[in-house]
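Below: one structure in structure tokens.
A single protein chain has been removed from this complex, and every other one stays in its place.
Chain IDs A and B follow the sequence of writing; residue 1 opens each chain.
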Amino acid sequence: MSVLIFKVILIVIIFLISLGLAAYATYGERKVAAFLQDRIGPDRAGPFGLLQPIADGVKMFLKEEIIPTVSDKFLFILGPSLFMVTALMTSAVIPWGTPMEFGGVTYHLQVADINIGILYVLGVVSLGVYGIMLGGWSSNNKYALLGAIRASSQMISYELAMGMSVIAVLLISDGSLSLNAIVEGQKGLNWNVFYQPLAALIFIITAFAECNRTPFDLPESESELIGGYHTEYSSMKLGLYLFAEYINMFISSAIISSLFFGGYNFPGLEYLQTVLPTNLVSLISFGAFFTKILFFIFFFMWVRWTIPRFRYDQLMRLGWQVLMPLAIINVLITGAVVTFFGN
Amino acid sequence: MQLTNRSKVVVKKEMSFVEKLYLPAIFSGLSITIKHLFKKKATLRYPEVTREFAPVYRGMHVLKRDEQGRENCTACGLCAVACPAEAITMDAAERQKGEEYLYREEKYAAKYEINMLRCIYCGLCEEACPKDAIYLTDRIVPSEYSRGKFVFGKDVLVENIDERIDISKRKKSYKID
Partner (left out) sequence: MTSDIVFFLLAAISVFTALMVVFSKSPIYSVMWLIACFFSIAGHYVMLNAQFLAIVHIIVYAGAIMVLMLFTVMLLNLNKESEPHKSILSKSIGIITGGMLFLVLLAAMRSTQLGPYSAPETTDVGFVQKVGMKLFTDYLLPFEMTSVLFIAAMIGSVVLAKKERNI
């Protein structure tokens, strides 16, 4: 029973971390953008502008809420809610650190260690597109519809390459789909990125596309589609869309680091486990994992403020004619190497 | 015909394999942006920090007093004539007995108004003034909510006796005594 209580506490903590991190990612995005452009960024609300996300949240809640009269009201509200739910659901299978121990009982820092972990992530990610599609369609606005259609076709196209690049990782990690097992197999500096650099590159690129981040932000490209799928949204419903994008970014970073960059592993973890108490090591490993996540979130932002947006045909060509064949070739080569030379 | 030697011939050549990969270009772009992360920021936190003005900066006008605190302006109207934007208007009046400590000469400006919305801050009024009365300073005209408030009268323009406006820098760099 106490395991259940621990899981509930863990879920609440992960939930709060996701939301808090997403809030501060909006602040971080503006700060990073400013720094990369030789500006200062928000610094008026609180010291260094640290209260800016709270001010933004209050603003979002107090704005007038507009539902277009000709829209489908139910779907219009369902859209952002669905997007948020799917964004938050993915964190369930991510192992956050080495197990903790209270009173002789071991608790895993993972909500659910299901044996199809990575497939679960792909499944939930593929559902995320419904939020965008429903929102875009029910707005009854041609820009919103265009954004929604772009989002769905982009996500479906890039999901394939993403799945293919994951298969290569599964081949070298004894065929287990559980994220926990994949992370366990990357002890020390034995990270998958050193064995599968191509798969890592493809996965990172497709993760950018799945998060609708620049250079793949065509669904909401401001300069051509006003706001894309959330053109008609206002108030906190718009806030949910923007917020969920940052949660997606957080989850993607977590998955990139656990698939390719060793998750909570770092060189010297085994040594620490022999010296320090278990719970402290667990917290340190969580810290290491979190550092990796923060780096990838920064990387997302860094790329956004460097690279311009793709054209739509370029996006499709990259997805289908470059990433997809590359991922398949990578799987073939990896499979051949594993079969003929063993691990 | 070649007009300058700055023109560049645009060649649409096939990209090499490395260029087609785009990744080197992306990484060089990323390295450029990361360099900017550590550069000095161009922004000033304005109300706390103000940018330093050039000594010849022409901002809000001031009507000077002399050392004894008497107004220099004699309402000769040369500034109003010189003003290309016709922003300056004034009414002259004669100095009465017992007002010697207020005005330096027998005639003074009873009303002196500059419409700050018309003013183009050219500084011609300052050049025209024979009495060292009007100067443009490095102060910024404050913003207001209505247009009427931008017609500045003597209450705003004339400097206070106990807080003089420093125009020495401007005199040094610009005016030949």
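Assorted remarks:
The definition used in the following text is that a contact is a pair of C-beta atoms (placed from the backbone, for glycine too) under 8 Å apart; a residue touches a chain by one contact, two chains touch by 3 or more.
Source: prediction; values computed, not measured.
Considering the whole complex, the hidden chain is in touch with A. Note that of A:Leu19, A:Leu75, A:Val111 or A:Leu294, the residue touching the chain absent from this view is A:Leu75. Only one residue in the set A:Leu36, A:Met100, A:Leu145 or A:Ala199 touches the chain that does not appear here, and it is A:Leu145. The chain not shown here is touched by just one of A:Leu122, A:Leu238 or A:Ala327, and that residue is A:Leu122.
Residues 72, 75, 114-116, 119-120, 122-123, 126-127, 129-130, 133-134, 137, 145, 148-149, 152-153, 155-156, 159, 175, 177 of chain A touch the missing chain (whole complex, contact as defined above).
Following the convention adopted for this analysis, only the chains that are shown with their structure count from here on.
Averaged C-alpha coordinates put the centre of chain A at 51 Å from the centre of chain B. Of all the residues in chain A, the ones that touch chain B in their complex are 32, 34-40, 43, 302-303, 305-307. On chain B, the positions that touch chain A within their shared complex are 26, 29-30, 32-34, 36-37, 39-43, 45.
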